[in-house]
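A single structure is presented below for examination.
As you look at this complex, bear in mind that one protein chain is not there, while each of the others sits in place.
Chain IDs A, B and C follow the sequence of writing; residue 1 opens each chain.
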Amino acid sequence: MSKYKYIKEEAYEANLELPKLGLVVFTFGNVSSVDRNLGVFAIKPSGVPYDELSPEKMVVVDYDGNIVKGKLRPSSDTKTHALLYKHWEKIGGISHTHSIYATSWAQSQRDIPILGTTHADHITVDIPCAQPMNDEMISGNYEHETGWQIIKCFNEKALNYEEVEMILVGNHAPFTWGKNAAKAVYNSAVLENIAQMAFLTQQINPSSPRLKDALIKKHFERKHGPDSYYGQ
Amino acid sequence: MSKYKYIKEEAYEANLELPKLGLVVFTFGNVSSVDRNLGVFAIKPSGVPYDELSPEKMVVVDYDGNIVKGKLRPSSDTKTHALLYKHWEKIGGISHTHSIYATSWAQSQRDIPILGTTHADHITVDIPCAQPMNDEMISGNYEHETGWQIIKCFNEKALNYEEVEMILVGNHAPFTWGKNAAKAVYNSAVLENIAQMAFLTQQINPSSPRLKDALIKKHFERKHGPDSYYGQ
Amino acid sequence: MSKYKYIKEEAYEANLELPKLGLVVFTFGNVSSVDRNLGVFAIKPSGVPYDELSPEKMVVVDYDGNIVKGKLRPSSDTKTHALLYKHWEKIGGISHTHSIYATSWAQSQRDIPILGTTHADHITVDIPCAQPMNDEMISGNYEHETGWQIIKCFNEKALNYEEVEMILVGNHAPFTWGKNAAKAVYNSAVLENIAQMAFLTQQINPSSPRLKDALIKKHFERKHGPDSYYGQ
Partner (left out) sequence: MSKYKYIKEEAYEANLELPKLGLVVFTFGNVSSVDRNLGVFAIKPSGVPYDELSPEKMVVVDYDGNIVKGKLRPSSDTKTHALLYKHWEKIGGISHTHSIYATSWAQSQRDIPILGTTHADHITVDIPCAQPMNDEMISGNYEHETGWQIIKCFNEKALNYEEVEMILVGNHAPFTWGKNAAKAVYNSAVLENIAQMAFLTQQINPSSPRLKDALIKKHFERKHGPDSYYGQ
């Protein structure tokens, strides 16, 4: 049995969730799952429709983006995944979609303001939008530079990738991550939900206030603090 | 046979309606069903996906939020349900969701104005939005205080909880209730419908007038007055 | 075999289309089918969920709204249907929904402007919105008066009910009709489609021009003129 069996199945199952959750059309998204002991991750092959995927078709790649196992070409975004795995050592899975509302916020180049407790249940800050890269980075090793742009944005805003598991890449679309591939996909869906409600909230009342600090703290700690009491 | 069998089945069935009606994603919602003779209610366990629920997994709790029966931790919003059952004696079920449009209105901190007969078929006033609590209440017994905030809002606006079976909690999301759990969930769906149409109406015509008093009275009484002629 | 069998089955089938087409939630809509020889129509019973309907449950009513056959109470909007059948002799079916976009336009009390060929394929004028009635009419024989308000609006605007098969009742919701119940329901769905696109068009470009007369004429005549070449 292949030593990559587990991450290939994890990546396969997580990729299938994207169309089920209404987050992708056609082939517009990709999820990967990492094996930290082996230093490799399994990712969706490029341009293959979700209903033609199988665990065997997942491509195994190392942290520099080199193919380790697999006959197909990996997702065109593979180098972004690779860089994030290399530098953020506690990530277990990464998800990238072009979901409608989150992508529209990315295109508007605006952070998604924290306007309610649904947001605070998951993140205590505005969802960051990384600015577009300079032309040299774009025309160079683009997907690799996209990874750096994400990390640079987190460093500048002093964000912790273990607490903030999502970002908008300006003009492009969202990336999310988590302890495993399933959690990364969950975060893609949560982000889409938050993005839609933030859009509507500002349409209903353009001067809707940001959430109070006390509410942000309370809701996040209900789910994530040392005294959390959400879930089993 | 357990004396809690009936309310556990009621709560189970009502919780399953939430995803079917498109009112929740993942675990973002909870419904409870009360037994007024026994002074307890059955509620969804916290953080358990809807497709893993069963009547047995429902948690039975008293009006002070103490667990009476059940192995799982109850919904994190349990104390809000408990307080409402304790003080509003004719409620038979409570539903809480983060449905998209109603939650966006809650985030905008605005009442939903009565703009049409769909609204008046169910409620004769604007759907109230309770203001966010002060910091002390939030950092204290938060979910218990949320219940008080709802009751306080109704008292200040002189609303009757038997006539107005829904509220928006500012920055958070809606709560609805009714004679039983199924009616509470019905009200969650009605509220979402009204919230979407109120949003669109104000987008189409920002100066759309509130419904005339005569129409409010007529439509409500068609369904609810002593001479109602809606339904069988 | 009942002489009402045909219209009861027609009304039953047409009512079932409403939830399939996404035009209603719960019991928010009703369709009727008329027998011009017998001078009666079959209509949905009031407040009965669509999945509990059967042809037998349809209620047969005359043009004055009197029940001719059926054990259940007919739709609360029955007198509006009755009046329209009485005065507009070539209508074969009527449909009433609270579909999201058409109802939002009704709540905004605005006609839906003709902005594109999808609209012109069906109607050559703006979709009329009848103004709300005066208080006396509302508190009196309300549903009967709603019918008169519709006819009055058509008379004032010099519209022909055989050419314009839909209207918005201000603050309330749409009514549509046609040669039979199936066509009435088709018109409900077409109206919802047109209403959504008119909303979006004005959001994208608030000064979007009305359709040119030549295009209105061309598209309508493609489908409906003496030299029509649409369909078989």
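Just so it is clear, contacts are C-beta pairs under 8 Å (C-beta built on N, C-alpha and C of every residue); 3 or more make two chains touch, one makes a residue touch a chain.
These numbers come from a predicted model, not from an experiment.
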Touched by the hidden chain, restricted to displayed chains | A, C
Could you tell me which of A:Gln107, A:Asn180 or A:Asn205 touches the chain that is not displayed?
-> A:Gln107
Which listed residue, A:Ser54, A:Ser139, A:Asn160 or A:Gln232, touches the chain dropped from view?
-> A:Ser139
Among C:Lys69, C:His144 or C:Arg222, contact with the omitted chain is made only by C:Arg222
On chain C, residues whose C-beta touches the chain left out of the figure = 115-118, 186, 189-190, 193, 196-198, 200-201, 203-205, 208-209, 211-215, 217-218, 222, 229-232
Note that chain A touches the absent chain at residues 25-26, 28, 45-48, 72-73, 76, 98, 100-101, 103-110, 132, 135, 138-139, 142, 171-173, 199, 202-203
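One rule holds in what follows: only the chains that are shown with their structure count from here on.
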How far, in degrees, do you have to turn chain B to put its CA atoms on top of chain C, rounded to the nearest 5?
-> 90
Could you put a whole-Å number on the gap between the CA centroids of chain A and chain C?
-> 46
Send over the residues of chain B in touch with two or more other chains.
-> 203
